[in-house]
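Input: one structure, supplied below.
For this depiction, one protein chain was excluded, whereas all remaining protein chains were kept in their positions.
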Amino acid sequence: MDLTVVILVEMLYAVASLILISAGLAVVFGMMKVINLAHGEFMMMGGYATITAVNLGVNIFVAMLIIAPLVVGLIGLVVERLVIRHLYGRLVDTMLATWGLSLFFIGLATMIFGNTTTGISTPIPGFAIGNYQINGYNFFIIVVAILLLIGMLSILKATRAGLIARGAMQRSDMAAALGYSPDRIYMATFFCGSALSGLAGAVLAPLVGLVPTSGGAYIAKAFITVIAGGPSLIAGLFSSAGFFGVVNQIFTFAISPVIGEVALLVAAVVLLRLLPQGITGKFFKGKL
Amino acid sequence: MSLNRRKFFASTAALAGASMLPRAVMAADTIKLGSILDTSGIFDAYGKPMDMAARLAVDEINAAGGLLGKQVEVVAYDTQSDMALYSQYGQQLTRQDQVDVVHGGILSASREAIRQTMRKTRTPYFYNVLYEGGVCDRNIFINGVTPAQQVEALVPYAMGKSGKKVYILAADYNYGQITARWIQKFVADNGGETVGVDFFPLDVSDFGSTIAKIQSVGPDLVIAPLVGGAHLSFFRQWAAAGMKDRIPLASTTLGVGNEHKVLTPEEGNGIMVAYNYSQELDTPANNAFKEKWADAYGDSNLIHEIAVSNYQGVMTWAEAVRQAGSMDRDALIAALESGLSIDGPAGKITVDPKTHHAVLDVHIMEIEDQGMKVIETLPQRQPIDTQAVCDLSANPDDNTQYEIEI
Amino acid sequence: MPGSLSKDAITIILVTAILIWVMPLMIGTYTLTVLIVYGMLGLSLGLIWGFGGILCFGQAAFFGLGAYTYAVAAINIGESTVPMILAVIVPAAFAALLGAMMFYGRLNDVYLGVITLVVTLILFKFINSTAGPQYLIGNARLGGFNGIPGFQTLNVPGRPDDYIWGDSYFYVCAVLLGLVFFLVSALLRSSFGRIAVGIRENETRMSLLGYDVRARKTVLFAAGAAIAGLAGALFANWAEIVTPSLFSLGQSAEIIIWCIVGGLGTRLGPVLGAAGLAYLKFLLGQQSLVDNTLITGLILVLFVLFLPKGVVPALAGLWKVSFGRRPLGRIHQQRRMRNRGRVNG
Partner (left out) sequence: MVETVLETHGLTMRFGGVVASDNVDFKLRARELRCLIGPNGAGKSTFFKCVTGLQTPTEGEVYMRGVETTHWMPHQIASLGVGIKTQTPNVMDSLSVFENIWLAARRFHDPKDANRKTQEIIERLALGSIARDDLGRLAHGERQRVELGLVAVGDPWLVLLDEPAAGMSAEDVERMTEIIHELNKTAAIIIVEHDMQFIRSIAQVVTVFHQGKVLMEDHVDRVMSDPTVRNVYLGKKV
């Protein structure tokens, strides 16, 4: 019984972390049809921003939830102005350029922080479920993911910016026709997407150690989750993260973490073969 | 930016120019020591200090007048934590640079990638890293700690402090696979029981499900031969789940790359390990070594187990060259097989003629406040695991890595 | 395409001969050999991407598969001829299956990218977790992260004790690259190649003309994989070890970068891009001033921004401007070609 609860929590945690690591990529992809392959490195930089800030004496929650998203968002802004801006509408070129950026940032982080694994302790103590101890931080991640989804949903539904964003997602020329400069919308979107990546990296940093190449572990998963999710931003994110997270954990508990990862990847291939438009291309059509 | 780039191109051009010089120009008035280590990439926490140690040793040798009246020149390649580059640079060192000796290799995978090349080209090879044991090859000399020296000492101590049921979490490559089998053997020898073994590829960093699984089995002790930065998160997550005070941990690798300095005291304290070296060894030799290191590099904090092994390896080789009085490979091997020993920062190291492994001191330690506190010192342990299967004086042509069968 | 195949053949033979003679004077043959192998690998992606419009994020999978097939077969057979052939056939067959799965499912563009990337990851993760003694094919341990060392290397066919290594191995590789280059040229001049280019340009139109686009793309995909497999086997012989890093995404990324930098839609571009960048990486490995990865990344970004067609087409364009002649090979809107597909939704 206790074990069932533990497994359930681990599953929720897996889903939540998939949502977190994919959110930034999903926003940028959903709004701009740009696949940011430097997404993983944005997360890595979020992690480093957190650790650096904590080492400078900043409260860990402030560092994770405010400083890291801001820092990475600003980096994203610079990247957008210098590189991405010139490549809109050229899907494959943006993929290649952001891939280059990802290598660049890995190199840069290596030169600045070195290649030694760094990390910080999780700020939340573990606690017991029956006879089992589990990592209390898992709950923090689950909560952050839920808040993130609710936040995104309410911004999209209830604010003016959200309205423009929804318009831009449906038809990119719509916002322009309404008198909003697409240039500024893209800038803002990329900032938000990068900030979300930074947040994810920051929140996950205490759990796993950080090296400049850490981002590589996330990008493939995020990429798969977003593409498999399909056109709807939030429904897609939620459904595909839910599907992959559960598949992953079932096989992880039944066999081993590696098989869990492989199961996730195989599920992705099968899913895309059956639903080439992603989950929400078939179901939940037209939802957010 | 543009300045940097220009500088970079200039240096590239210079490099290209240098590598195009005919080899004859660089006359053989120096002795060439090839070094092949991951000084960048995910294993550079191991490789960088090893590289520093090798250079420190060579500087020391040169300052004392060199070897056979010649200066020693380091020819170093950075393998960038890419196993494929080992074979490439290994060939480069032996065929093109024609070095006199090669020190290097970190992961067992990298050693196996170059060992045959060294053997084929008859270049003496020193592998100065703690490893899984069993390599039997007349061309290679190994001064790292083997399971019989380390695990055999660590297991009974750790089981004595915890209990009989042991769970093993190992890195999924030859080191972890073989070491896990040694642990199982020694657990059984000490009347214990292995209740679970899990292997993790080097890029696994999420151990949540594993921690739950361990609890459902309920061992008394967890032994973790985990390797590299990603695996370090196990120790973090273990502590974060509040498991540290429930089930004690031991490791055969934690601290080899100074990982215990990355973990906080709360995460690291109490983990049991056993190595040849610790920065906390309070011996005159170690204190002098730390001072030398600090003089050269400003700070002695980076020194770790295999950096010291590398230093001792270079020193062992230098001593053998002096005794042999020539750079001839067979004379060198003969000198090494004479039971040669040196006194290094970690104490006395003697070459075992039968196996080309080392007889050395092993310290059982516990991690305490980001240091390794010595609990017990076991002097001059023999590599009996390899001795049981390898006898190079009887079979000089042997070229195998023996694996333990259980 | 201007000129004839026989003219092509003469050019290729001459250039190969000159390179075999001149290059070893500048770079050691050992290093040259791997540059040639990478050149062949670059060509394999250059063929399917530049002329077939198939952007494969997992070309390294076929490279690794070729290398592993060779290593496993060589250990079991002990003579190199059959393993070499298998190393071409197995990746090609695997690609044919994968390609059929993707193209008959009408997967395109990003989805194609995701699937090839994921399949590469699966192979990598699988191979990487085979360190245990239970993973055995015949007499060959797969070895996991360690890879497989110590297999029979290339020998004179039928004479397992006459190894081809060192300089002779370099000649073998150079001649093989020339041969593959010639075969690719012949393929591109053939109807099949011209139709492939037509498919790259406009799939719908080609199917409305009565061509089975799915089958043709599958065949082309398999041909690219066969070349990559051959390159993998040659690499295995050169390195004398195969490791899972052959399957890594980093390796795939490098192949893509070679093609971009060298120039898509040309035969020579990917070959030169591969050899040039691999040599640069090799030189950078000997310095510690600037991080290697940073440079690679910077090169890719700068090329995408400022020279998206790559070096060879740019030089050919320059040649054309300066001398008013139409350069060899066609250079056409690679940019549009790369970005022709839009993501649905």
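Per-chain numbering from 1; labels A, B and C assigned in written order.
Just so it is clear, contacts are C-beta pairs under 8 Å (C-beta built on N, C-alpha and C of every residue); 3 or more make two chains touch, one makes a residue touch a chain.
Please read all numbers here as calculations on a predicted model, not as lab measurements.
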Chain not shown, its touching partners among those shown: C
Residue in contact with the excluded chain [from C:Ser6, C:Gln134 or C:Ser191]: C:Ser191
Given C:Leu98, C:Met206 or C:Leu246, the one touching the chain that is not displayed: C:Met206
Residues of chain C (touch criterion as defined above) contacting the omitted chain: 191, 194-195, 197-198, 201-202, 204-213, 330, 332-333, 336-337
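To be clear about the criterion, only the chains that are shown with their structure count from here on.
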Interchain centroid distance [CA atoms averaged], chain A/chain B, Å: 37
Multi-partner residues of chain A (at least 2 other chains): 110, 258
Touching two or more other chains - residue numbers and ranges from chain C: 125, 129, 290-292, 295
Chain A residues touching chain B - in the complex, by the definition given at the top: 3, 6-7, 10, 13, 110, 114-122, 124-128, 131-138, 206-209, 211, 213-214, 217, 249, 252-253, 256-258, 260
Complex interface listing, chain B residues touching chain A: 40-42, 44-45, 48, 172, 198-201, 203-213, 215-216, 228-230, 232-233, 236-237, 239-243, 246, 259, 262-264, 266-267
Sites on chain C touched by chain A in the complex: 55, 101-102, 105-107, 109-111, 113-115, 117-119, 121-122, 125-126, 129, 249-250, 253, 256-257, 260, 290-305, 308, 335, 338-339, 341-345
